[in-house]
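A single protein chain has been omitted; all remaining protein chains appear in their positions.
First chain written, first letter: the chains are A, B and C, and each begins at residue 1.
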């Protein structure tokens, strides 16, 4: 199930629940799969100094990011017994309450998917050049930093 | 977000991707959430002595199972900082490739959802009285045992 | 005492019974098992747990409830 060339994992705007459903439905033909694990990152309406985050505008060094995603993908297939793996990240504006990251791993056995999903999400947070401008309700902004 | 009385978490037949999408979409109003983790159990077309599993027919000691699910839910809220949690399990026939278990946890922060989802799924596998009759393509059957 | 015995999954299949009422004069779960083994000898060959009023019980537990369930190995998820 490995791909040799980096794919483009970015999507313009929020990731819809229909898109996620569609992705799940596509796995019904893969009857060797016994367990899926899905991580969804959702934009939080954090309150900072009395101002509420209304949306995050994502940008990325896209070429480098897709290369990194590819490396994470290869590493995950190396470390865990996975049947498939999908990663999607938003670019552009994503409102509070909307989904900006969708990671989906599948395996014959459940024991594999738990460490796999955590590994992939932590790698993304730490090593992929994606940038987020938190835009407050009053239109002012600050730059998000992963912790 | 705790409920005091056991809910009925069983659903007749397979859990559809639309149902899952709907469940995800319902969380867009909860803007304190930053991370969701979803586990899906899918019926595998295992081959045993040359015969392929076509479906699993689930039965349960429903009252006791719902009570157990409730205890698992309470324990998970106690152990992890969760905003919400949902569990659904199929009863009746679920075909290979279809979803029979849907566990959904949400939290402000990602660190909480990874151990939470694992804890809940392992507890379900070990402690909830649900029974599965694996029906082969030739209509013969055997009883599934969790490992 | 009158007990209601429920058989699940494989156990319902081999006893050919999903629920039955039983007059029981013993004391513990062990006594009840003996009684059930006589009635349904195939039970002896199978692994199961017993729940009394929705709680799993041990061999030494006293039978006090009216709802007894015989549970084969779990297969949820």
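The criterion applied here is as follows: a contact is a pair of C-beta atoms (placed from the backbone, for glycine too) under 8 Å apart; a residue touches a chain by one contact, two chains touch by 3 or more.
It should be emphasised that the depicted structure is a prediction, and the values quoted were computed from it without experimental measurement.
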| item | value |
| --- | --- |
| For the chain not depicted, the shown chains it touches | A |
| Hidden-chain contact residue, picked from the options A:101, A:117 or A:135 | A:101 |
| Selected from A:54, A:76, A:96 or A:128 as touching the chain missing from the view | A:128 |
| Footprint left on subunit A by the chain that the document does not show | 41, 56, 58-61, 63-65, 67, 89, 100-101, 121, 124-133, 143-146 |
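By definition in this document, only the chains that are shown with their structure count from here on.
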| item | value |
| --- | --- |
| For subunit B paired with subunit C, centre-to-centre distance based on mean C-alpha positions, whole Å | 26 |
| Between subunit B and subunit A, distance of the C-alpha-averaged centres to the nearest whole Å | 23 |
| Cα-centroid distance, subunit A relative to subunit C, in whole angstrom | 49 |
| Subunit C residues counted as touching two or more neighbouring chains | 77 |
| Junction residues of subunit B - those touching two or more other chains | 41, 121, 125 |
